[in-house]
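Of the protein chains in this complex, one is absent; all others appear in place.
On to chain A.
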């Protein structure tokens, strides 16, 4: 009986840790001498702050990476300051990649981390592949997130979903049957340079960080850069615009990496792009008001998914084709996917509807991810049952 309680406590703790993951920061502390090491140990070992050492000092490195829960940020900072300990806050994408690595490590038979390319500033682009069969090109689902860097809830939802897929495989019949038939590829940070920029410089940055020759303005809107009515209505040719489509389609290496991977794979059936905010579930087209050939079916699926999503906490999503539901948008990922044979192409605009907007509080991350998961499963179930 005792060991049940012990394991329960352990699981409880780690779940708790998972809950507080977002909003946490990783401090990189430079320990210069033995005295500083002992001060740091003092801090880490004290139970008050629930610190978690990610990387301990070694013979080769005097750098210690410590995960600090958001609630402890202030006191830890002032402790470090008062003790004269040098530290810097590491940036978000490292945390994400660390977590992806951790998932792949925890579920080696199911999940693997795959590098698909790099960003303009040479950051790696990683996807998590979930697959139950070796080799071959099973029909696959692509989950895209974080293409607009200020939409942090999209990244958070994606990484939560990754661990959910891995943990529920073999336990939840739906996801198990989905993975028996299809692979899932998940790209949590489709715009790593932008994501880092939102952590360090400008929380509301949207675009990539590529340089525009001849302009003082930086970046292209990566969701106007795909080859689907590129430079059409709903995009701008002004590099200073937030919806600048870029000099040509796939000019952004981040976009090109995904395009190349998907085309090389050749067997994707579903492409879902996560954004925020507005609480919308949309399908093609964004670049025209013309009805997509599969609009009726996509609409039905989307409505079922929105209903499933709402069943958890009552969060309501509006459903419809992009152009008339939100606004015209050309060169979008979902339109490109659809026009390239990926029939089940959907865009989620996650919580909320404008109260916090991009700055969704951390305590809404898990509820958002949990409800979105129900919507995603509905879509994937339909794909599983309607493979073409």
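In this text, contacts are C-beta pairs under 8 Å (C-beta built on N, C-alpha and C of every residue); 3 or more make two chains touch, one makes a residue touch a chain; residues count from 1.
Here, contacts and distances are computed from a predicted model.
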For the complex's missing chain, which UniProt name, "Palmitoyltransferase", "Dynein light chain roadblock", "Retinoic acid receptor responder 1" or "60S ribosomal protein L6"?
"Retinoic acid receptor responder 1"
Contacting the left-out chain: of A:52, A:172 or A:242, that is A:242
Check the options A:95, A:144 or A:199 and report the residue that touches the missing chain.
A:199
Touching residues of chain A against the unshown chain: what are they?
22-23, 70, 198-199, 203-204, 206, 221, 234, 241-243, 324-327, 354-362, 364
